[in-house]
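I am attaching a structure below and will ask some questions about it afterwards.
The complex is shown incomplete by one protein chain, all other protein chains being positioned as in the whole.
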Amino acid sequence: MLTMQHLSKVYRTHLIETHALRDFNLHVSEGEFVAVTGPSGSGKTTFLNLAGLLETHSSGTYLLDGVDVSKLDDNARSRLRNEKIGFIFQSFNLIPDLNLFDNVDVPLRYRKFPAAERKRRIEHALTRVGLGSRMRHYPSELSGGQQQRVAIARALAGEPRLLLADEPTGNLDSLMARGVMELMEEINAQGTTIIMVTHDPELAARAQRNVHIIDGQVTDLGDEPRLREPVAAVG
Amino acid sequence: MEIRPIFSALMRNKTGLVLIALQVAITLAIVTNSLFIIKERIELMNRPSGIDEAGLFTVSSLPFAPGFDRAGSITQDLATLRAIPGVIDATPINNLPLSGGGWGEGMSTKPIDPNTSKPEDSKGTTIYMVDDHGVNTLGVNIVEGRNFNPDEITDRNERDNGWPQQVIITQALAKELFPDESAVGKRVFMSNDSTGSVVVGVLERLQAPWVNWNGVERATLVPQRVLWSSTRYLVRVKPAERDAMMKTVEAKLGEINTGRIVRGLRDYGEIRKSAYSRDNAMTVILISVIVGLLVITGLGIIGMASFWVTQRVKQIGTRRALGARKFDILRYFQVENFIITSIGLAAGILLSYGFNIWLMQVFDAERLAWYYVPIGAVCVWALGQLAVVGPATRAARVSPSVATRSV
Partner (left out) sequence: MFAYYLRLAVLSLKRNKVLTGLMVAAIGLGIGASMTSLTVFYLMSGNPIPHKNDVLFVPQLDNWSPNQPFDEPNEPPNMLTYRDAMAIVESKQAKRVAIAFTNFFPVEPDNKEIKPEMVTSRLTTGDFFAMFETPFRYGGGWSAQQEADDQRVVVLSKATNEKFFGGSDSVGKRMRINGEEFTVTGVLDDWQPTPKFFDITSGPFEENEDVYMPFRYGIEKELQSSSNNNCWKDAGDGYQAWLESECVWLVGWVELENAGDHDRFLGWMNSYVEEQKKLGRFPRPMNNRLDNVGQWLENQKVVRRDTQVQVALSFGFLAVCLINTVGMLLAKFLGRSGEIGLRRALGASKRQVFAQFLTEAAIVGVAGGLLGLVLAWAGLAGVRQLYGEFERLSQLDVPMVLTAIGLAIASAIVAGLLPTWRACQVAPAVQLKSH
């Protein structure tokens, strides 16, 4: 699904260069549920930005679903994000001025689906996350857990091959977090590859495989899928 | 394509929408009505007077010496003027086209009795009293008939009342008096004149002194020299020589007779300018208002859109992360602006007509021609789209990675 070889990302200002990722190698197969962990500033978010095509890498190769993304222009990358990737953000990133229906509609609009198809997908996705009856509500009227469910519905509506989650439960209490996690597992069970960045060892433990990033490099390449084995918590 | 969600998002945040829409509405109302007034004024100012303005100037003689011979002085002045090399022709004249002051008279095809005649029985016309050089000096074209003969010129004293046997009228006046036939040879009557005068010639065009009079094209020449307390001359020269000739003529008139004051030397550029100074001023003022308004409204849109972009950076990043191309973001802001402008324009159309109706009721203005509002609307739309390009481009440059930033 995703192959990164010798990937590096350098941030330059006029004074300093910062290597956010260096010689980063990772392979994620179709259908995997990978948790990415690491201390603050280790490069987790940079990894996520590169994986999600939100930023371009400085060197190395990145194959997403067999496509070498380094050769793609901004428009093609947008299209790839839109069609193959679903995002779940720590702070949900719902658009406050749009109701749930319209929020889920956002990526579908960019995909130029006909209206009936969009409607079907939106209703299906919102129903699946248990919010089918609240489509005309606005985000501010929902709890944090419910908002994150909307964000998941938004990610699912496009039927992505790859779901990228950035601390999906970071802003939620534990009860809500558990619900969200269960939802993600369910999605993974239906075949969607999931990469989840988290610093919560308990969550990471529930993934099939853990990737630990320190100083912009993968330190622990678990080649074999470890099915829900507890992993030692790392700082 | 995505009008509905943009619209519903706007409806959640009405303040900005209302502020911009209001500006757009007022701007449209003012721009359309101003453009309309400007067009009217320009048309007004562009009407030809019918005379050779570029080569004409006027000068007056005000006698003070006891026993001054008015008739003799006019004869001498005219002979002198016409003899000056470079002078094409000269005529005495009571009043001047475009000058604002003149003689008005009713003219009819039958004798006018002030006690019984109705206003519609006669046509108002201005009277220019000239000699046989009048037509050539003014530079007007006779389209039918003839000029006055030298022996037809009579003197008119201060309180003389009758009218000469011959008149020359403009085509516009001829058409009103004789809609279906040639006016030449017909008899016309002015106030309390039972004998009437015969139309000997018809002029293509000659305007009255009052530029805002609705009968400004109705003028009449009569073959009379006026022997009033002051005599006005009109002198025609080659346009290129006019400024120099004005000095020559003033000096010459001063020389040949010292028993009078030579005054009122003015060229036609000056006369036209002062005749239309108010219309010109109105035009300039309105153009300034339009430009100012468009600039202010444009800046307002830029300011508001910039604020919105700043406010929505996170949202824009999220949209980009979810697959929006730069173009989609650009278009989002353009469509949003289009919607706001359209709402403003909808109100503006009502306001435009409302303003026009007010102008019609209070100032007898004309009805706004239908195409002004659509033209104005297209301009304001274009202004809005243009103004939003900058902020929208900035928005499109927002990186999708903003979505994963935690603040």
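Remarks
To keep things simple, chains are lettered A and B as they appear, and every chain counts its residues starting from 1.
We adopt the following convention: a contact is a pair of C-beta atoms (placed from the backbone, for glycine too) under 8 Å apart; a residue touches a chain by one contact, two chains touch by 3 or more.
If you're wondering where the values come from, they're calculated on a predicted model, not measured in any experiment.
Seen in the complete assembly, the chain not on display touches B. Screening B:9, B:37 or B:324 for touch with the missing chain picks out B:37.
Of B:296, B:369 or B:386, it is B:296 that touches the chain left out of the display.
Residues 15-16, 19-20, 22-23, 26-27, 29-30, 34, 37, 62-66, 101, 114-119, 158-161, 191-192, 230, 260-261, 263, 274, 277-278, 280-282, 284-286, 289, 292-293, 296-297, 299-300, 303-304, 306-307, 310-311, 355, 358-359, 362-363, 406-407 are the ones on chain B that touch the missing chain.
Throughout what follows, only the chains that are shown with their structure count from here on.
Averaged Cα coordinates give chain A a centre that lies 69 Å from the centre of chain B.
On the side of chain A, the complex with chain B involves touching residues 45, 48-49, 52-55, 74-75, 78-79, 81-83, 87, 89-91, 93, 95-99, 102, 105-107, 109-111, 138, 154, 158, 166. Here chain B touches chain A in the complex through residues 1-2, 5, 8-10, 12-13, 314-315, 317-328, 399-401, 403-404, 406, going by the rule given at the top.
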